[in-house]
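For this view, one protein chain was removed and the others were kept in their places.
Coming up: chain A.
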Amino acid sequence: MNLQISQRQIDATHELALSGEVDAYTAPKLKEVMLPLTEKEGNTVIVDLSGIDYMDSTGLGIFVGALKSSKANNSLLKLRGMTDRVKRIFEITGLTEVMDIESGVKGEAL
């Protein structure tokens, strides 16, 4: 399975729209794109997960790494558009309590 990442930017706001699967095979690709964005102070990184139907714990780990990086570098990480399956693993792992997750509708304007 594959992961597609499309990227948009307006000033310091970066939006990543993901589709496919985030697992042990595709996680490095996501890390490569997302992590540098969270490392820049003042950036807002919005990740749209509405196209993701499967994520495993390695994929979740990339978001944990990005969260730590955004805290350390004063940037913001926001997730939105989770499918039920994906939302469930964020809930079980307790990450919904520490992450900025919008329950908003997908496809909102930046």
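Basically, a contact is a pair of C-beta atoms (placed from the backbone, for glycine too) under 8 Å apart; a residue touches a chain by one contact, two chains touch by 3 or more; residues count from 1.
The rule is simple: contacts and distances are computed from a predicted model.
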Quick one: find the hidden chain's UniProt protein name among "Sigma-B regulation protein RsbU (Phosphoserine phosphatase)", "Carbon starvation CstA family protein", "Polysulfide reductase" or "Iron(III)/spermidine/putrescine ABC transporter, permease protein". "Sigma-B regulation protein RsbU (Phosphoserine phosphatase)"
For chain A, which residues lie in contact with the unshown chain of the complex? 24, 31, 56-58, 60-62, 64-65, 67-69, 92-95, 97-98
